[in-house]
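Encoded as structure tokens, here's the structure I'll be asking about.
One protein chain omitted, others in place.
In order of appearance the chains are A, B and C, and numbering begins at 1 in each one.
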Amino acid sequence: MAGNTFGEIFKVTTFGESHGEALGCVIDGIPAGLVIDTDFLQSELDRRKPGSRGASVTGRKESDTAEILSGVFEGKATGTPLAILIKNTNQHSSDYSDIKNKFRPGHGDFTYYEKYGLRDYRGGGRSSGRETCARVAAGAVAKMFLKTKEIKITAYTKEAAGIKAEVFDEKEIENNTLRTPDKNAAVLMEKKIEELKKEGNSAGGIIECVISGIKAGLGEPVFDKADALLSHAMLSIGAVKGIEFGAGFSAASLTGKENNDEMSQGFGFKSNNAGGILAGITTGADIIFRIAVKPVPSIYMTQKTVDINGNECEMKIQGRHDVCLCPRIVPVVEAMSAIVITDLLLRNSVSRIS
Amino acid sequence: MAGNTFGEIFKVTTFGESHGEALGCVIDGIPAGLVIDTDFLQSELDRRKPGSRGASVTGRKESDTAEILSGVFEGKATGTPLAILIKNTNQHSSDYSDIKNKFRPGHGDFTYYEKYGLRDYRGGGRSSGRETCARVAAGAVAKMFLKTKEIKITAYTKEAAGIKAEVFDEKEIENNTLRTPDKNAAVLMEKKIEELKKEGNSAGGIIECVISGIKAGLGEPVFDKADALLSHAMLSIGAVKGIEFGAGFSAASLTGKENNDEMSQGFGFKSNNAGGILAGITTGADIIFRIAVKPVPSIYMTQKTVDINGNECEMKIQGRHDVCLCPRIVPVVEAMSAIVITDLLLRNSVSRIS
Amino acid sequence: MAGNTFGEIFKVTTFGESHGEALGCVIDGIPAGLVIDTDFLQSELDRRKPGSRGASVTGRKESDTAEILSGVFEGKATGTPLAILIKNTNQHSSDYSDIKNKFRPGHGDFTYYEKYGLRDYRGGGRSSGRETCARVAAGAVAKMFLKTKEIKITAYTKEAAGIKAEVFDEKEIENNTLRTPDKNAAVLMEKKIEELKKEGNSAGGIIECVISGIKAGLGEPVFDKADALLSHAMLSIGAVKGIEFGAGFSAASLTGKENNDEMSQGFGFKSNNAGGILAGITTGADIIFRIAVKPVPSIYMTQKTVDINGNECEMKIQGRHDVCLCPRIVPVVEAMSAIVITDLLLRNSVSRIS
Partner (left out) sequence: MAGNTFGEIFKVTTFGESHGEALGCVIDGIPAGLVIDTDFLQSELDRRKPGSRGASVTGRKESDTAEILSGVFEGKATGTPLAILIKNTNQHSSDYSDIKNKFRPGHGDFTYYEKYGLRDYRGGGRSSGRETCARVAAGAVAKMFLKTKEIKITAYTKEAAGIKAEVFDEKEIENNTLRTPDKNAAVLMEKKIEELKKEGNSAGGIIECVISGIKAGLGEPVFDKADALLSHAMLSIGAVKGIEFGAGFSAASLTGKENNDEMSQGFGFKSNNAGGILAGITTGADIIFRIAVKPVPSIYMTQKTVDINGNECEMKIQGRHDVCLCPRIVPVVEAMSAIVITDLLLRNSVSRIS
């Protein structure tokens, strides 16, 4: 009800705040016998970690070491809950002391306070991007399952600070600070982000995600359509303000003739305006979607806001913050996608008489 | 698991196919004592009904009469499940006989067949737009609840067939066949749709939805953010291919300075790029979102596809179909929004010690 | 949340009250392709129907005709929700007019009123035994699934009005009004019940249920143990006040040496004190449990109670009521067991890497 669990069969519960003792997740519903690759788990967490992506992301150092507490025996999942713990080691509460009595524009400070009547004013608390490390951990386990099905998920920055990637070169993605598959665009994006950083400003962007190797027939017909669940998952990531599948918003101005994907010999498709999903169920073509990422709300300029009594005031945020979230959200998009697809695969295994 | 239930406390289960005996819903979790307005329920179903919206929608006549089977006594909800039955009275199976062995492009025929190994070939079955009448019925009950909280939901066609509404005149919405708040745009849209209809083609569009009167503090922090749940709900509607909140995709190219909504005296906001939601929780400003509606896939032109053996073939769809779905999806968008907001309000009532 | 849905994958939602238009259920999660036997469905409803079981049950005539509204095509489940409607045709509201302002002892009148602030005073409403016909309908579908797995569920009256069945002769069960497998005990029970009926009194009893053909490995380890779910299901049936598995309460005074079931060659068990379940998971031996059924609270003697203002008064219940519920609860026990086991089988199919 409070919404900290996601998934039906492959069920992920996360806990933890930016300034608490630890974050983590409990994954219930992992099929027994799945090989658990702890190195891969750690490498996924390292991808999300700040400090390795240049100017676009915060200099805050987080070690983010995953400890598996349960659910694994002799390297395999036992069928019981796999709990992962990630200790918080680098909180600087002093950095945040000014925000106790003022609400930061663009943040959840005010909305949390209104909801709960109290809030952990030392940072973003549960709304901090830090919460996503628990998702990345759970997503890493989901990826281990998807690997056994030869399903691959690749997300990347399609646009940042107004600059679009025009080329798709997969091996470039992890080679630049923006995680964009276009080498030249990466240079321009980084330059623009440096400029914004200098003026204390920030940038948004667009992330694209491709899920390949997926069979037709995945997804549930009415409320739990594959695209509905992916949308739920993506919009549950902080800073994401929109999603579109295949032709997406541009389909609004196409005709049916233009937009329909005709089928070809052997159940293939001649185009993929549908983004791999028809009537909520996968077609066997790649699932393709894009999400809109808003600019980081923590900027180093004086902003107008109100204090906890509702009186207008000014504030200037301190601390270390990302300039553009895209490269750090990329692994989170992959993780949440992996969780959704794993869950749908397991759900699908009971969809017909065997 | 099979995904025909939506909501946590205000829980809606729908059933029924386009060519079965009946459709309907069971609503569990209506607070006892809620006054049930059966006239309003019927009027909402009438809004979704085809035949009253000109060229854009099908000439198929559906009476869509709601029968309440349980859960109401002396005009009030009893706290037990309210079941609503809507009989199918106008199926013409003969219209669909050709589609038994061929998959219609842009439809769920193929994906359903792959998922289940069988399908009701007489029509869209469970993926038919007809399924949404059960949602509209449930949404009508949710609206009765929201009325007691003075919350109002208004959806309308923002763009159709490439033509944008430039003016917002609320009283125009129900005055034209497109359900657009711009009188002049309505004329242009209708003209364009007539043209497409003549050539056997179809059109897409964009629907915008505004939820007003909502207090700050609604929504759950992590996976069940208000925007995540609304996205789940919207993408569960057939033909919807994208959603964006507030500034949405355009936020991707804004800076933080431009995008942040500064606060004003008394917990107000000077702008609403956030679309009324920050960190997944409502700000008290209007919730605003837009969805992309793909063009109707049933067009009257010869299309290439495959048969159930995977062999290429041609097909020409018969029957009566909408040209642009926007006006008929408008009440569905409102219904699903009402269900989400009602559920979040009930969920919120247990969020803090009273 | 309001608790009218049961099951995780095989999910049953029921609706309807004793004096409403209709009762019914929506079953979500039936694997596509399951053959739906409508004659069997009706025959199960007929077993629950009053009027065919002699003195022990009410003379009220209920036709209980099942109409399938959705989810079946060409005799097979489509994978979409199967909705079943059972119209109420024989309510005599006038019979109940006296109970509007007084709370019947042993009934839910008072507790419903306290919970909801209003109640349908024409009868038991949602707490009426009539609600169970929707469960029997859903259970019939579950039995169709279990038949494909060669699992058989048999419930019967083990004790009624203080008289115990000492013999197990399966073919006797449906041959006497008590549904007891002991021909001689049936005569004694019936005689005792006639006497109680004459004095306007009623009787309780014990029902035993055996589930055979079940494989080892079914059930979930912690909260959703097979016995925990069966207990949940059984205690959700009105008038049931207790349950015990295998040796049950008598195990409390056994030693470990006496109670442990030793294993025999080929994973068999030499005894079955466990009732077929160890650590919440089936052993492969028959599941055996017993439930305690309280005497019918509607008796035709003057009883002391209070009115809706809390003032003491007397009341004498009118109408037609069962004297002993056991024979009518037998099919409900089987139905709920079938739902639990079907759900656990489906859940189990995702418990390990295939």
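Everything below uses one rule, namely that a contact is a pair of C-beta atoms (placed from the backbone, for glycine too) under 8 Å apart; a residue touches a chain by one contact, two chains touch by 3 or more.
All figures in this text were calculated on a predicted structure; none of them were measured in a lab.
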item	value
Of C:R126, C:R179 or C:R328, the residue in touch with the unshown chain	C:R126
Touching the absent chain when the full complex is considered, from C:S70, C:T154 or C:T283	C:T283
Chain not shown, touching residues in subunit A	1-5, 8-9, 11, 13-17, 20-24, 26, 28-29, 32-33, 67-71, 73-74, 76, 78-83, 85, 115-120, 125-126
Contact set of subunit B toward the excluded chain (per top definition)	1, 9, 29, 31-34, 79-80, 148, 221, 346, 349-354
Touching residues on subunit C - with respect to the absent chain	1-6, 8-9, 14, 103, 105-108, 110-112, 114-117, 124, 126-127, 131, 159, 161-162, 196, 201-206, 215-225, 227-236, 238, 241-249, 251-267, 270, 273-275, 277-284, 292-299, 301, 303-306, 310-312, 347-348, 350-352
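Methods note: only the chains that are shown with their structure count from here on.
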item	value
Interface composition of copies subunit A and subunit C: same or different, split at half	same
Rounded Å distance between subunit B and subunit C, as computed from the means of their C-alpha atoms	39
Centre-to-centre distance between subunit C and subunit A (centres being mean Cα positions), rounded to whole Å	46
Junction residues of subunit C - those touching two or more other chains	1, 9, 29, 32-33, 79-80
